[in-house]
Structures are given as structure tokens and as C-alpha cells.
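Questions regarding the structure given below will be posed in turn.
Omission of a single protein chain aside, the complex is shown with its protein chains in their original locations.
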Amino acid sequence: MSSVIIYSVVTMSVIAAFAAMILFFVAKKFRVDEDPRIDEVAALLPGANCGGCGYPGCRGMAEALVAAADQGDISSLLCPPGGLDTMSAIAGVLGFAAVTQESTIAVLRCQGSCEHAPSKLTYQGPQKCAVAHVVFAGENGCAYGCLGLGDCVSACKFDALSIDEKTGLPVVDPEKCVSCGACVKACPRHIFEMRPKGRKDRRVWISCMNKERGAVAKKNCAVACIACGKCAKTCPEKIQAITIENNLAYIDTKKCIACGMCVPVCPTGAILATFEPPKPKAKEVAAVQAETADNAAVKG
Amino acid sequence: MSANHKLIVSLSPHEKGQDSTQKIMWTVAIALLPALLAGTWVFGLAALKVTLLAVIFCVGLEYFVQRFMLKTEVTVSDGSAAVTGILLAFNVPAGIPWWQLLVGSIAAIGIAKMTFGGLGKNPLNPALIGRVFMLASFPVHMTTWPVPMQNLLSLGVDGKTSATALGMLKEAKGALSTISLPNHMDLLLGKIGGCIGEISAIAILIGGIILLLRKVITWHIPVFYLSSLFAFTGVLWVMNPGKYADPLFHLLAGGAMLGAWFMATDMVTSPMTVKGQIVFAVLGGVLCGAIRLFGAYPEGCSYSILIMNAFVPLIDKMMKPKAFGKEVNYGGQ
Partner (left out) sequence: MKLKTFSMGGVHPPENKLSAREPIQALPLPKEVAIPLSQHLGAPAKVVVNKGDAVKVGTLIAKGESFISANIHSSVSGTVQKMDEVMDASGYKKMAVIISVEGDVWEESIDRSPDLKRECKLEPQQIVEKMKEMGIVGLGGATFPTHVKYMMPPGKTADTLVINAVECEPFLTADHRLMLERTQEILVGVEIMMKAAKVDRALIGIEANKPDAIEVMSRALTDFQGIEVIPLKVQYPQGAEKQLIKALLNREIPSGKLPLDVGCVVNNVGTAFAIYEAVQKNKPLIERVVTLTGKNLAKTANFLARTGVMANTMLTALGIDMPADTAKLISGGPMMGKAISSLTIPVTKGTSGIILMDAKEARRHKAQSCIRCGRCITVCPMGLSPYFLKILADKDQFEVCESERITDCIECGSCAYTCLATLPLLDHIRYGKTTVMRLARERSQK
């Protein structure tokens, strides 16, 4: 065998042995002892690192869960994309009973579409809601309504939001929404809200954020809430889920039973539901319309 | 709302200066006309043909890539591809075959510009990348220069070739007494062999002055590049006039003038601050001289500019303008 080969083999072997020794010592000295449960929990999490849980990535959530498990209670933590299945599996690994938290979905509380709230101005500038919000009230004049430039769409990592071309408003895809809350944070006007999906996917909400007086609000948008109070009066006495504050009605999700009786009663159509609401009797409708007309005349 | 329009609402400023990318590109194209005329005068219609082909190829390629490959907005109307085409043509001999020119255009537009994201995003000068690509791929054709002032009306060139001034210099290998270099007047006017656009120093100078007057470029890059080249070659010439050509020769010969006025000043690939531009130009001039005098190639201008292009992000980062208020010049409290 040539001396070159012998020397090469010897040299490389010595280098390899040396390197192996260094690696061994370093691995021992700088070893981080981690609770093995963190790895187990992290494996169960979706791995999307969306931050919807409020922790930095799935690893951060795993660490928080293990820490909470040591404290004795993991019920305050929820991975929205993972959902109840994931949380139950994690609970099992950590030695808890299955977690029960209501699943939620993002809801847009505005109906200021191109048809209902026609644009009176032209906005020129970066197509970002955060910027347009600083410039003016909006092309349709409502200072509380959706600007339609899609900051929410850009923020959604799960492709659950898109701007409807006809209405100019964002639409939530219920199949894809994982309730991470990114859209809620992205919207400069806080129009999105996380509301419970509801039993059998039934939910009702006031689709308006306008806090101006009814007459003023209607000038900009045909389906604005005018705070007439009909919905609050129609809501059954035992439930009382609707409150009127600052010229705006709001349905409390904890109390609402999604009966849908408030929907047809609203004179402007500001209340939306995910199901077909019960038809009110003709007499009731007439009474509501008469009273609404009276109120409008008084308030002026 | 006024009678005719929905009112526009936007953030300030509500006024805009008159300059635009398009206007700049058109001005550069016009400034290149004297050099094109000089090239056509010396090499005939072949030069015009090559230039036109290069423009068509470059514009066509950009259109093709944007419309069919990337499926984004087509921006050929901003004129930048056309200018790249003209500059690419100026860097090749008038006898270059059309298909080699096409390969060069693909390198210039397709590789050097569009792969990086289009206008404004390329780190290296596209025309120079095209030329360098062609030089590496087709060394024979790229160094076969037609004899000047012959066969002016034919669209092709005949087989006879001549050498360029720098080619002669390199061949002499340091024994200047054995060759007769073209004199300065020939170099200035363009009665020499070479690439289409680089031969007439005075035509390029006229173009450069047009750019200065229209405020497309500032004087720093061309002046510092040429001064640095002059100084570098000048020092060596003073030390050994028998071995090195005089600095004025170096300024006028080869692509130094074209490079200093039109290639190094390309906005996209040059530094954004004056301080940075000076550093860029000085180092570029030295590099050009070094490659010419000590390197294997007779001409170093393209490489010097490309190498400095690669340093531009670093130069930009280091040469930021002085912050207002950084220096405390009031101690009255």
C-alpha cells in the first residue's frame, strides 16, 4: 500500500477521533434537561405556530401546558386550530380529564357592502386598512365600518378569509377558520369578533359597529343599526341577550339562545343569522314598522 | 363631490415632481444616440442592425417572461429593457451573429434581471452580464472586430478583422516600442476597431453631458471612475513609460468611457448616496486599470463594474447619510 494512503487514513482517523471526543464532551457539558412531556405534547399540537394560543409557537404552548399541568389546571389553555380533539389528547397525556371549551369562529360585524353603503369618495394610497383608517372615515363615510382593503385576509394564515368581489366585504370560510384570532388583531376598527359557533352551528349577531345616531348612520349605510331597540324588546324576557349602548345594539353570546326572533323585527336588516329565522306574524311586523316610523319622526 | 368626480382622499404630499422612470430611460436612450451614430459611421449599417436586434430581443424577452411565464403586469413601456438592449449592442462587435446576440439578451434580461424580480431588483448590471456571458461563451466571435470604415452599407461584415487598441497593448506584453498604438485623436473620434458603442470617446462624452444637464446622473461616478483610472495608470506610466501606455490613452481606449458614463451610473446597480458613489467609482477605476495592466484580459472595464456592483449593498449600508442632529453642535445649556 502506498504511503500516501496510509498517511491519509491515519490522519483522517486521528482527526475523526479528536472531533468525536470534542462532540462527546460538548454534548455532555451543554446538555439541556427538558421535561420529556414537552416533546410529547408538542408532537400532538398542529405545528402551525400560528400563535392563536397566545404563546410563541407550538413549542411555547407545549411548555406552557406542561407548566400548567404541574400547577394542576390546564383548562385555561386552548389551541384553536387543534380544537377539542387535540386538547383532549393532550389532557390524556398530561393525566387530566378531557377539556371542554366552546369552539368559536370569526364573525364580521359589518354589512357595509358596495350596495348598502355606496362609496362617495375615492381612496388613493397603500391598500392597507391600517393606513386608510388613519386617512379618513372610509369611502362610504361610515367611520366604524369595514374598509374592504383586506388586512384581515393578509393576516389569516389558514386561508379562511377572502374579499367577496360583489360586496367588497371579507367572507369567513367556516370550514377553514380555526379561531386563531389573527383577523381580530389585524382589523384596525375591531370589526371581527370571536363568537361561539353555537349549537348546530346556529348563531345570531348584530352586523353593525356604528355608534352614531340612527339618522346619521343611515345616511351612509342602508343596513346600519339605528338603535331603535326593537330587537331588545323582542328578545324573550327570560333571556334579555340584547343591550343597546352608544346607539348600537349588541347580542351577548353567553345569553343568546339563537332563536332568531330578533332578525325579522329589525327595520334596517342589521341583524344576521346563520339559519333561516322564524317568520313573524304579519300583525307583529306591521306593529314594529309603525313604531319604528314614530321613533324616527321623534328623533329626527 | 364635485360635478365630474368622486373626490379623492389620500395622504400628503398631494403634489408630485415631474420626473419619472420612463422619462429617465428615454433621456438615456437619446444620450446614447451620438454613440450609435458614431458606431454606424465607422462600422456601417451592420452596427445599426445589431443594435436594433438587441433592442427587439431584450424588449421581446421581457414581454415574454412577464406575460407568459410570470403572468404579471407587463412593464416594457418603462423603457429599461430597451436601454439594456442598446447598451448590450454597444458592447459587442458589429459582426456578431444574431443568435449569439439572442443568447446574450437572454443572459441580460432573463438571467440578470428577471430572475431577481425585474426592474430595480437586480444586483448586477444586466447589459454587462450579457456581454460577459457572451464573451465567455463565444470568445472568438466576441473578439473578432471588423475593420473600421469598410463596407459601410452592407448589413453583414466581411471576413477581414482588425485589432483594438487595448488588444494591441496586451499583445505587446510590455514592449511598447514594438507596436504602433493609435494616437489620441483617433481614439477620441473613433477611427479604430472595437465594439459598436465604445469607439468614439467624444460621442460618449456628448451623451454623458446630456445626462448631466438633464440631471439624470450626477458627475461623481464618471469623474471619479475616470480620474481613478487615470491616476492608477498614470502612476505606472510615469514609473515605466516604455512598458505602460499613457493614462490618456487608457481613458480613451476600450470601454472605459462607455462604462464610466453609462454603465457604472446605472441607478439600480450603483450606490444610492454620493459618498458611496465616490467609493464605488474610485475602486472601480483602480480595478479596471489593474485588470488591464496585470490581468489576463485586455479590457477590464466590464469586470470592474460588475465586481463593484456586487459590493454596492455593503457600500449602501456603510455609507448612509449623516443623521440630522447626530453631531451636537450647541452646548449653550
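Chains here go by letter, A and B, matching the order in which they are written, and residues are numbered from 1 within each.
The definition used in the following text is that a residue touches a chain if its C-beta (ideal position, glycine included) is under 8 Å from a C-beta of that chain, and two chains touch if they have at least 3 such contacts.
This structure is a prediction, so every number in the text was calculated from the model and none was measured.
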Hidden partner chain, touching residue among B:69, B:272 or B:314: B:272
Given A:38, A:68 or A:137, the residue that touches the chain left out of view is A:137
Which is it among B:153, B:185, B:239 or B:323 that touches the chain not included here? B:323
Spell out, residue by residue, where the missing chain touches subunit A. 120-121, 124-126, 128, 130-131, 134-137, 141, 143, 212, 216
Which residues does subunit B use to touch the chain missing from this display? 1-5, 7-17, 19-21, 24, 75, 78, 80, 118-121, 267-269, 271-274, 320-330, 332-333
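Assume only the chains that are shown with their structure count from here on.
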Which of the residues in subunit A come into contact with subunit B in the complex? 119-125, 131, 134-136
Given the complex, residues on subunit B that touch subunit A span 1, 5-11
